[in-house]
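Of the protein chains in this complex, all but one are displayed in their positions.
Note that the chains take the letters A and B in the order they are written out, and that residue 1 is the start of every chain.
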Amino acid sequence: MYAYSHKNILDTLQFSKDDLNYLIEKTNRMNALHESGKAFGILHGKLLASLFFEASTRTRMSFEAAMERLGGRLISTVGFQFSSISKGETLYDTMKMIEAYCDIAVIRHPVEGSSRIAAGAVNIPVINAGDGAGQHPTQALLDLYTIVSEKGKIDGLNIAFIGDLKYGRTIHSLINLLRHYPVHLYLISPEELKLPDKYKKNLEGFPMTWEETTDIKAIWDADVAYVTRIQEERFPDHREYEKLKDIYKVNKELVLASKKDTTILHPLPRVNELSTDVDDLPNAAYFRQAKYGVVVRMALLCLSLGVNFD
Amino acid sequence: MYAYSHKNILDTLQFSKDDLNYLIEKTNRMNALHESGKAFGILHGKLLASLFFEASTRTRMSFEAAMERLGGRLISTVGFQFSSISKGETLYDTMKMIEAYCDIAVIRHPVEGSSRIAAGAVNIPVINAGDGAGQHPTQALLDLYTIVSEKGKIDGLNIAFIGDLKYGRTIHSLINLLRHYPVHLYLISPEELKLPDKYKKNLEGFPMTWEETTDIKAIWDADVAYVTRIQEERFPDHREYEKLKDIYKVNKELVLASKKDTTILHPLPRVNELSTDVDDLPNAAYFRQAKYGVVVRMALLCLSLGVNFD
Partner (left out) sequence: MYAYSHKNILDTLQFSKDDLNYLIEKTNRMNALHESGKAFGILHGKLLASLFFEASTRTRMSFEAAMERLGGRLISTVGFQFSSISKGETLYDTMKMIEAYCDIAVIRHPVEGSSRIAAGAVNIPVINAGDGAGQHPTQALLDLYTIVSEKGKIDGLNIAFIGDLKYGRTIHSLINLLRHYPVHLYLISPEELKLPDKYKKNLEGFPMTWEETTDIKAIWDADVAYVTRIQEERFPDHREYEKLKDIYKVNKELVLASKKDTTILHPLPRVNELSTDVDDLPNAAYFRQAKYGVVVRMALLCLSLGVNFD
C-alpha cells in the first residue's frame, strides 16, 4: 500500500509518481479547505523558521502567506541579517539553533546542496526554497499543480519550454516531475542555452518524450507553454547575456497563432521575454500560478509536519 | 442616504466631509473597542501585505501594530529586499503576486502616483502609506483625528502650520481634509518654503480660510500648532537646506507665550524644530498622535476589508 513518507522537501528527484499524484490530491483538498475558510487554524501553535540566506521576496512571501493562512506562526530572516554567519558560523550550527526554536524550516541559500546539509543537521523538517544552481522543488510542484489545474490532466500534453534551459533551475526541477507522465516536451532555446546533458540523464527510462529546437514556432503545437526569463545573474560572461537576452519574445501575436487553448506559464518575475499584451488573454495563467503556489505550500507544510487535513 | 464607499485609500482628495465625519465616528468606536480589549480578533484570518518599497519604520510599525491589534496576520517586506524588482519586475506584476497571496495591501513607494498604479492592478484593497512627493492620506486622517480628539471639535479652530510647506507632504495632505471645515490656517514658513500654488487650488470653494506669514509669532493665536521638520532628503539643493533648517524653533518659551491650551502636533521624527523642553507641557500632543494613528489605521483596515465592527 502506498504511504507518502517525505518529511523533507529537498529535491524533485525524491518524488515517485505515486507521491506526485498524492500531492496533487492533497493540494486539491487543501485548496477546497482554503476557499471555504477552513484552512486557518490547521497549524495552530506551529512555528516556521523562514530562512532566506539570499533575498527572494516572491518565494519568501509565498511560504509565509502559506503559514499564516494555516494559522501558524513564523520567525523570519533575510540575507545579510544573518549576523552570526558573518561572524563565521557554519550552516550546521545555525540549523542547530533553528531546531531549538522552531518546528519546521524553509531555507533559501545561494550554495547548491546547502538545503541537504541543513536537513542533515536537524530533526525538524526542512523545505528547500531554492539552493543556488541546484533545486527549487516547491516551484516545480506548484508548476505541476498549475498544469493539472488548468488543463484538467497531465497525460498526453505537449509542453513547450522556452528560454534559458541551461541555467533555468525552474525548468531543471519541473522536468524531473513531468518525466513520470506520458507527455511530450518541446525544449526551445538558442544553441548556447540548451538543456545540459547532466539533466537529460534523469529522463531516461521514463514515459516522457522530448525534442530540442531553436525555433519558437514549436510553441504553435503546445498545450502548455512555459516561458522563462534569461537570468542575467546566472551568466558567468555578461556579453553572452547581452547577446541572448532578447532572443525570444512571447507576445499576443504569437499566442494567437498557436492552439486556441495553449496555457501560458511563467515562474515570474518576467522582463522582456513575455509581453504584457498577453495578460488579458484567457491563455495567461501565470498570475493564477502564484495563487496555486500558496495552496501547494500550505499542503507541503502540513504534510512535512505530519499534521492531518483530510 | 450616506454610505461610505472607499475600498482604496489613495489620496486625501477622495474624501467628502461626510466621509471624514464617518471615519471620525468609526475611529471613536474602534478606539473604545481597543481600549476595552475587544478589537483583537476582528480581523481573524485576514492577511495584510505590508509593502515598504522605501523604509519608513514609524509608518510601517503603526500599520503592522494595527493589523496585529485586530488579530489579523501580515507578511512584510522592506525596500531592497524586493529582489524581483531588482530583476526588473514592474509594480503591476508585483501587485498581481500580492493579490494572489493576501487580502489587503499597504504600500509605501518612493514614486509619486505609484499607489494608484498598484490599486489599479488588483482587486484587493490598497492603502497608500506615502508615495514620494505625493500623498500620505492615513497620516492626514490620523492628524485630523488627533485634532478632534484633543480639542473636542474642529469647527472654528485656528490652526498654524510651521515649517516646510513646500515639500511637506504631511501638510499638503492634511489641508485637503481641513478644507471641509470652517477653520482658519496660519501658514508659517520662510518665503522659499511657502505652500506651492498647485496645492492652494484644491482649497478654493471650501469653508476653510488661510493666510501666509513668515512670522512664527502667528502661533500665539493658534488653537493647534502643527510643527514640521525641514526634510533634508526632499531638497534638490543642499545649500538651501543648510540655510533654512534652523529657521524656526518651537520651544517651551514660545509655547508658554501662546494661548494657554494651544495643542502642539508634529508628525515625527523631529530634529531641532521642536524642542524637547516642550515635551512635559500638557500642550504636547505629538506622542499621543502616534497612539491615535494605530486606532485610525485599525478602523481603515476594517473598513477597506468590509469587516464590520459596530
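Criterion: a contact is a pair of C-beta atoms (placed from the backbone, for glycine too) under 8 Å apart; a residue touches a chain by one contact, two chains touch by 3 or more.
Keep in mind that what you see is a predicted model, and the values were worked out from it rather than measured.
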Check: Considering the whole complex, which of A:Glu54, A:Glu89, A:Glu240 or A:Asp279 touches the chain not shown?
Finding: A:Glu89
Next item on the list: Kindly state which of the options B:Ala55, B:Ala133 or B:Leu281 is in contact with the chain not pictured.
Entry: B:Ala55
Note to self: One chain isn't shown here. Among B:Phe40, B:Tyr92, B:Tyr199 or B:Trp220, which residue touches it?
What the structure shows: B:Phe40
Check: Of A:Met97, A:Ala133, A:Leu256 or A:Leu281, which sits in contact with the chain we cannot see?
Finding: A:Met97
Item checked: Candidates A:Ala49, A:Ala65, A:Ile162 or A:Val250 - the one touching the absent chain -> A:Ala49
Notebook entry, point to check: For subunit B, which residues touch the unseen chain?
Noted result: 37, 40, 54-58, 60-62, 64-65, 68-69, 71, 78-79, 229, 231-233, 268-271, 276, 287-288, 290-291, 293-294
Margin query: Suppose we count only contacts with the excluded chain; which residues of subunit A make the list?
Written below: 44-45, 47, 49, 73-75, 77, 80-85, 87-89, 92-93, 96-102
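We adopt the following convention: only the chains that are shown with their structure count from here on.
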Check: If you average the CA atoms of subunit A and of subunit B, how far apart do the two points sit, in angstrom?
Finding: 40
